[in-house]
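Left out: one protein chain. Kept in place: all the others.
Naming follows writing order (A and B), and every chain is counted from residue 1.
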Amino acid sequence: MVDWRLYEPLINFARKRSMWIVSFCTGCGGIEMPPLMTSRYDLERFGMMPNPAPRMADLFLITGYVTPKTLKRIIITYEMQPDPKYVLAHGSCPLNGGIYWDAYNAIKHLDKYIPVDVAIAGCMPRPEAVMDGIKKMMELIETGKADGWKRYKENYEYYKKNQDELFGEGWRENRKKMDSMVNE
Amino acid sequence: MNLEKEQMIVETILQKAPYAEGKVRRERRIEFRIPPDRIRDFLTLLKENNFESMMQITAVDWLKDGEIELVYQMWSYTHAIHAFVKTRIPRDVDKARAPSVRDIYPAAETYERDAHEFYKVTFEGNDKLEMPWILEDEDREAGVSHRKDFDMLGYVKKKYKLLDRFEEDKENYVI
Partner (left out) sequence: MIETALKAFLILIYATFVGFMFMGIIRIVTARIHRRVGPPIYQPILDTIKLLSKKSNITHGLIYDFGVIYALGATILALMFIPLGSMGILRAYGDLILITFLLEIPMLGIMFAAMSSGNPYAGIGAQRALLTLLAIQVPLGFAIVALAEFYGTFSTYEIVMAQQTMGWSIIHLPLLLAAIAYDIVLQAMFGKEPFDIMIAPGEISLGPMVEFGGKHMGILQIQHAIALFGETLFFSNIFLGGAAITIFGSSILNTIATLVVLLIKQTAVLMVATFIGAIFPRFTIDQAAKFYWKWPTIIAALGAILASL
């Protein structure tokens, strides 16, 4: 049969020039998405398009702070995407807590729960800084080093241990734990 | 910058409520202080004087005085003036009580739930205080509150297991 590994440069070129973004705008950085998509800093010329269905998308933008309630939904959405998939973290809140470093309700270090490929610092980063980050992400894809999805599969026990420590065991099946505002 | 309108409103209200003290802080902001057993009368008086809406009920924890200060923030659309109404109630959990004003201002029900959840102030007459509001179950069982004697930084370190490098030094705020 055909050995697809010979075509890796072409396939990597196609992957880096047509990333589709999951439209999941968390936190306060969701306001930085529309300036990127509209006329001034046009993101569609790199082929990136927002896509409402997680089954078709490969790039996940985490813009801003993450609370435990949102983190449950992010993990479920991340696992719904087909491989290969990439995660881009904006702002200083996913890096080390940002201005919410002593709050009881914000995640301090996102890399413990889902794998992050490229992190962009700033509070909020300007669109030019985001484009710099996207350029770095394209370089990582081209050389084949964007392997967040491989890390997730290989070190699944590490990530699962961290998730279970935060939410308690069996948090996916337990409906009361998923949605703690259920008043029954 | 003349403060005549605010001065006139302060004097009108102080005439009808002799137990209160009031002054004008700056343009469009006035401040009253009342004893805690007169909250309902004073707020009814404000509602008759065109203060239509309540913006927030804020609680301030004075640890050294042993009191919690409740600040009712009122806004008047006709005069365009923001009024503070400040009272002080004792701080212990079983003695921190205040009457509920939700029949005068219906929006106060939500703000009283907020103050109850984070400062453990009980408002008598409000039967929805025990409904789940913001804190998740494990946080509520651990007793998270914004009072000054709760060690918030220690709780956060225990929950997320990460912040060993961070310390809250009052002189030297360095991370």
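General observations
By definition in this document, a contact is a pair of C-beta atoms (placed from the backbone, for glycine too) under 8 Å apart; a residue touches a chain by one contact, two chains touch by 3 or more.
It should be emphasised that the depicted structure is a prediction, and the values quoted were computed from it without experimental measurement.
Although it is not drawn here, the omitted chain touches the following shown chains in the complete assembly: A. Considering the complete assembly, subunit A touches the hidden chain via residues 4, 10-11, 13-15, 17-18, 23, 38-39, 42, 44-47, 51-53, 55-56, 58, 81-84.
Simple rule for what comes next: only the chains that are shown with their structure count from here on.
With centres taken as mean Cα positions, subunit B sits 39 Å from subunit A. Touching subunit B in their complex are the following residues of subunit A: 68-69, 97, 101-105, 107-109, 112, 165-166, 168, 180-181, 183. Within the complex formed with subunit A, the subunit B residues making contact are 131-132, 136-139, 144, 152-153, 155-156, 159-163, 166, 168, 175.
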